[in-house]
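The structure under discussion appears below in the form of structure tokens.
Apart from one protein chain that is not included, each protein chain of the complex appears where it belongs.
We call the chains A and B, going by the order they appear; numbering starts again at 1 in every chain.
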Amino acid sequence: MSLLSVKNLHAKIAGQQVVEDVSFEVPESGVTAVLGRNGVGKSSTLKALLGLIERSGEVSFDGKPIQNLPTHKIIRLGIGYVPEDREIFAGLTVAENLRLAERDSKPNREMVEELFPDIYSRLSQRAGTLSGGQQQMVSLARALLNTNRLLIVDEPTKGLAPKIVTQVSEVLKKAAETVPILLVEQNLKVVKQLAGPCIVLEGGQVVHTGDSNELLDSEELTMKFLGVHGGGKETGVS
Amino acid sequence: MERILSFIKRPSTLVSIGLIAVMALLPVLNISIPGILPGPTWSPGSLQLLALAMLIGSMALSYHLLLGVAGLLSFGHALYLAMGSYGLGILLRETNLQLLPAMVIVFAIALLAAFLLGFVSLQVTGIAFAMVTLAFAQAGSVLIRRNSQFTNGEEGLPLNIANVPDFLVGVFNTRNLYWVALIVMVLCFLAAAWVERSRAGHVVAAIRENELRVRVLGIKPLQPKLIAVTAAGVMAAVVGMVYLVLQSGTSPENISADLTLTILVIIVLGGVGSRWGAMIGGMVYVLLEQRLTAFARSPEIKELPEFLAIPLSEPLFILGTIFILVVLFLPGGFAGLGRRIVSGRKAKLKELS
Partner (left out) sequence: METLILLLVTGLGLGALYFLIASGLSLIYGLMGVLNFAHGSFLTFGGFAGMEIARRIGAETWPQFILAIIVGGAAGALFASLTELLLIRPLYLRHIEQALITVGLSLASVALMEGIWGADPIYVSGPAILSEVTEIAGARIPNDRFLLIFGAVAILVGMLAFLRYTRFGLIIRAGVENRSMVTALGIDVRTAFTLVFAIGGLAAGIGGVLASQYFGYVSPHIGGTLLIFAFIVTIIGGLGSLVGAAIAAAIVGVLQQLANFYLGGTGDLIVVILLAAVLLLRPTGLLGKRAH
């Protein structure tokens, strides 16, 4: 049985249809990648299933229907969300950002501090003054502070320096050992390192499901669905 | 020519023309509607009330351009009504201008003022726009109250009839004023329809739905919004001028936030976005308001236990409560309700056939 099951999901932003009839399943373990070109509705799909935008359809988490729950209740079922563009609270300090995110009675502070020593040395700094990479670390840390049953991660390496990309990728790989991840990622190198099954979107609809590596190893499929060459063997798309 | 013909042949146009004809004939008919009109339709009292109702209907039409078409919530629309009534009143008192040239001048001033104030207030959007328009109207109100050498302050400014044509003066000529008010309302309706269907009207409607999408298309939202705001302001100023002549004067109450709120209430009750809802809502409101006041003062209310008598003897309490209930439970106002009933009946007819 799958952990998250999405059936006929539709979503609108400001009256405009951005997700049209999307259905897919996320298994109990491993990294499931959502792929596709820019603007095909990947982020919107994630937002829709979390109730962050207006949506309709059926979404069930661990067999429980969640399509009518408000966002905070969905999250409290045990979902960690790392949004696109990080969305840290720029005016708050790093410590405040982290404190706000703690929803468990016993948050995994030691584990997170071990993963991100850099941001723990800047606890009293305003999060808005951090570098992009550090902000991404804060955003990841916010999600990892709680014990989750699913992590939803949206383009975690977007706009980051190659060194940081590797670091983020390592963090996700480690997290994936204990928790299933639903990942939107444009960097195909990262996808190749992490992902098992994949879902490809186009025009707000699912056009392909299968195995990430199979897709990325096939020049033809990669070109067809993602519009890039190379299948991520040498050059990742950043 | 064909377009005009087909326009005239449309059923809605025919109904409208019929309605206008009936309205135009009221002053020469002898119809009594007890409880709503103070006397038969030809009597000056009834005509005065009906004319006022049509002016408020026109005012609501002008506000419809703001909220219904452009989605702009203004709390200062009364400013333009006051600009029309006080502008004309002051010109007629301080100069020797005849009515018509004076009206042309006030029209031009209102056009310029609506454009400039619109330009400043449209620097912000949404709720902030509402606050800014409120502030401008407040400034206007202060100007009127403070400069009593021109405006006669709190007392209100009486109309100087020296340069007003005879056929618009005196109780016996109320029917002429009634016809003027009818013409103004028809013109306001046509003007509102015209702006709504113009390119600017379509753009502001698109902005109302999704400003971002319009910006992405490379259209600057300021210009079409400014057109809607200016048109609405000018329409309100015209209404204000006729108001001055009809009521033989004007007073600072006509620039208060309460007047704008009243218009807003009318629009919401009538149904935001509905031209007919705005116009009819405005007329019904004026007729109902005096019924509501009579109801609030009636002995039956006074005899109720205190916890009921106190709220029910306040017309504004009843109005405010109705307003809250409509916003909560009747989105689309009464026009929306009517539309739902009609479409429901049509759907049923379809099922039957």
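Throughout what follows, a contact is a pair of C-beta atoms (placed from the backbone, for glycine too) under 8 Å apart; a residue touches a chain by one contact, two chains touch by 3 or more.
Just so you know, these numbers come straight off a predicted model, no measurement behind them.
Asks: Can you say which of B:14, B:120, B:171 or B:212 touches the chain missing from this structure?
Replies: B:120
Asks: Among B:23, B:99 or B:143, choose the residue that contacts the chain missing from this document, as touch is defined above.
Replies: Counting the whole complex, the residue in contact with the absent chain is B:143.
Asks: Kindly state which of the options A:40, A:75 or A:119 is in contact with the chain not pictured.
Replies: With A:40, A:75 or A:119 as choices, the missing chain is touched by A:75.
Asks: So that we can see where the missing chain sits, which residues of chain B does it touch?
Replies: 71, 73, 120-121, 123-128, 130-132, 134-136, 138-139, 142-143, 146, 257, 261, 264-265, 268, 310-311, 313-317, 319-321, 323-324, 327-328, 331
Asks: In the full complex, which residues of chain A touch the absent chain?
Replies: 50, 52, 70-73, 75-76, 81, 83, 87, 89-92, 96, 99-101, 103, 142, 146
We adopt the following convention: only the chains that are shown with their structure count from here on.
Asks: Can you compute the centre-to-centre distance for chain A and chain B, using the mean CA position of each chain? Integer Å is fine.
Replies: Computed from C-alpha means, the inter-chain centre distance equals 52 Å.
Asks: Under the touch definition given earlier, write down the residues of chain B that touch chain A in their complex.
Replies: The touching residues are 209-210, 212-213.
Asks: Would you pull the chain A residues touching chain B in the complex into a rising list?
Replies: Checking each residue of chain A against chain B gives 14-16.
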